[in-house]
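Pasting a structure below so you can have a look.
Of the protein chains in this complex, one is absent; all others appear in place.
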Amino acid sequence: MSVDTRVNLGGLQLKNPILTASGTFGYGLEFAQFGHLKELGGIVVKGLSLKPRQGNPCPRIVETPCGMLNAIGLQNIGIENFLKYKLPYLPFQETAIVVNLYAQSEEEFAALASLLKKEEGIAALEVNISCPNVKQGGIQFGQNPVLAAKVIEGVKKNAGTKPVIVKLSPNVTDIKEIAKAVIDAGADILSLINTLGGMAVDIWTRKPALKNVFGGLSGPAIKPIALKMVYEVCSNFNVPVIGIGGISCIEDVLEFMLVGAGAVQVGSANFKRPSLSFELVHQLPEIMRKLGISGFQEWIGRLKT
Amino acid sequence: MSVDTRVNLGGLQLKNPILTASGTFGYGLEFAQFGHLKELGGIVVKGLSLKPRQGNPCPRIVETPCGMLNAIGLQNIGIENFLKYKLPYLPFQETAIVVNLYAQSEEEFAALASLLKKEEGIAALEVNISCPNVKQGGIQFGQNPVLAAKVIEGVKKNAGTKPVIVKLSPNVTDIKEIAKAVIDAGADILSLINTLGGMAVDIWTRKPALKNVFGGLSGPAIKPIALKMVYEVCSNFNVPVIGIGGISCIEDVLEFMLVGAGAVQVGSANFKRPSLSFELVHQLPEIMRKLGISGFQEWIGRLKT
Amino acid sequence: MFNKTLRVIDVQRIDNAPLAHLFLETLSLDFKPGQFVMLRPCQWEYDPFWPRPFSICTQDEHNMHIFLQIVGRGTQKLAYLQPGDEVDCWGPLGNGFEFAVDEDLLVLAGGMGLAPFIALSRKHPNPQKIRLVFGHRLDLDCYPWHLIPAEVEKVALQQETQTALKDFEKRLQEEIFSHSGKVFACGPRPFLQVVYKYARQAKADAYISLENKMACGIGACLGCVTKTKQGYKQTCVHGPVFSVHDLEDF
Partner (left out) sequence: MFNKTLRVIDVQRIDNAPLAHLFLETLSLDFKPGQFVMLRPCQWEYDPFWPRPFSICTQDEHNMHIFLQIVGRGTQKLAYLQPGDEVDCWGPLGNGFEFAVDEDLLVLAGGMGLAPFIALSRKHPNPQKIRLVFGHRLDLDCYPWHLIPAEVEKVALQQETQTALKDFEKRLQEEIFSHSGKVFACGPRPFLQVVYKYARQAKADAYISLENKMACGIGACLGCVTKTKQGYKQTCVHGPVFSVHDLEDF
């Protein structure tokens, strides 16, 4: 049986539904030694801001049961360095390069969008209104429907024809509320979830395991939470969704798509095994055959409830 | 070094800080074969309602990475059967028996409280406004500060001198908001967290793993989330807190207390090893000695930030 | 009832079949056939999270024998334990099969469902009272068939095709309708559903052993319930053996 792994998310065409999640795949190039980048459905690069950022003091990461906490604090080389020193070396003609955007104000977000709207190498913008590890911006936008909508309106106005992906935070009472707000503001695609607020401590030193005290929880531990939120958004709104959260094997990819995601992002699992995302791409045709589907239109959102 | 394991939570005296969490320790008696119930700091029994309840259809439970989802739906024998057939056999003179209450309305909650206020065998009431697995009551109260406050006011009015513990849901944007509401309404003690909303699916059957579709996530996977919420509540309010969420070893107990909890509840880990809660009680003195503390006043909330 | 950490004495995997025999330190415990133990290797730490339930297949002064089929993560890991590894174990749990030594028993086993009946037939003082009908997919020599006493009247039928399955279903029907004493059954859900259907039709005094997912094994989590005439009952304490006439919605 010949299978077609392509997916289409409201205009964003991907050769397969497997992207790598922001912050877990560097600027892409770090992983070139573990597979062919062009084979991925897409690469979402580390969150970028207008100016380079140093991020939070160390320790910034700690392992937790079936997962990890991070409080990187969006250390990044800045959008201009990315465009100059990284993008040209990425296979942007063959795979979707998505830029994850971080800013501290509506205006900065809008400025980032207008900087990128003409960049041919960029397939889409992912607006990160859900980072729990920064003092300003990040999650405050993502926990407040009014602020979130404003940010997205600004980005949409300045992004030209680039699809705008909005990345949602799971740290909310009702994910549907914020989803609705950003859809109404013009979001083309939603991606979820970002990390869950968490913390770890060391009883021997009596200190928090992270210098920042709080961090974001990711990894297989959070998969059930992510799956539910993706399902809730997909079954309530008519918007393309990218599922994220704990994806670590091919079955996980299919699970997120079954509840309605049109594509997925692999995050922390890239640390566990740097060749993983490439392997998942290779495993797609076989599992599609086993499931008896020739394309994802037959699968996405087909959960039997 | 001699150590004193006792703790005092706003009047609720416990011989040690280790309680067992509601729904994970049956009515207590199921575990009598694995240890001496009277050695526990306390036992929180399965959520009880005015009338017996059948709960949700099966499957009701599913394993997840480092945790599990449940959608039991508060199956229970009803408060009267509990008082008649279970309580008399529990060592209520030697350990704190806490009744976990579930109801679908303010009035029912109040009725439960007045039924229990004179019961000598009951040390405290835990009001469950955070169950994600029932259609009515449960989490709707716990996600809405106004409703939550009303429920707690009603319970307080009817509970006589029994300490009222309010069990909070983590499925909220800001745990501090709901904590404040129930403290203002008269809560004597807060316990947190209940389970996180989650979901699992089976790609081979294309069906949700739980008949109820959604369930509550518990186990080590959620510990970082629980720890953060406990810390946030403890460092913002002057109220005794019982920490719950993923506690599976003695270090976990000490971690929750370090961030401010006056006691803890062991939940899903009782399934992993039915003798676990008893063993934790036995391990307390040794770890206190290793940490160089003779009592918990020297430990609770002493995180160095 | 005991609760102990036991050492693995031996693991024998069956070539080309997802089956293994796990031998643990013995407990010299008294158990009823059909009762089970919860097993959880210490090395699992937090993942897999739950213990797993298994029937006691046999037990003597040397070891407790568990016959297991690899169906998922947990059984896979159990089948690759090493001698000396430690396993938390509690039991015996559940009700087990109830019978009088002089009654005629029709025992229906499907695949791995043979396990409790090995104990039953070996502990039975009059094994000639047992008629055992065993449906299996893999070759018979993959199963511990030889452990069943010679006195048992036994029939093994292999089902490799859909037709063979249909034939087997018919055979089960005949066996149930022509038997007058108690009927016991254990095996995969579709197999039990067939037994359930015919046993109820035949008004047979039939009991089936359920393999619901279990988290605690001791009645505490309410996760393993099955719908009975008296409402949802925990399979781990009120079962795993239920009369087909008590079960609803199976």
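Structure notes:
In order of appearance the chains are A, B and C, and numbering begins at 1 in each one.
As a working rule, a residue touches a chain if its C-beta (ideal position, glycine included) is under 8 Å from a C-beta of that chain, and two chains touch if they have at least 3 such contacts.
The structure displayed is predicted, hence computed values, not measured ones.
Within the entire complex, contacts from the absent chain reach the displayed chains A, B, C. Touch with the chain that is not drawn comes from one residue among A:K84, A:R273 or A:K304, which is A:R273. Touching the missing chain, out of A:P59, A:G186, A:P285 or A:G301, is residue A:P59.
Residues of chain B in touch with the missing chain: 65-66.
By the touch definition given at the top, chain A reaches the unshown chain through residues 23-26, 30-31, 33-34, 46, 54-55, 57-68, 70, 72, 75, 219-220, 248, 268, 270-275. Interface residues of chain C facing the missing partner chain: 45-47, 73, 82.
To be clear about the criterion, only the chains that are shown with their structure count from here on.
For chain A, the chain whose average C-alpha position is most distant is C. Ranked by C-beta contact pairs, the top pair of chains is A-B. Relative to the centroid of every protein C-alpha atom shown, the closest chain centre, again from C-alpha atoms, is found for B.
Distance between chain A and chain C, defined via averaged C-alpha coordinates, is recorded as 46 Å. Residue numbers of chain B whose C-beta contacts span two or more other chains: 64-67, 219-220. Across the assembly, chain C contributes residues 46-47 that each touch 2 or more other chains.
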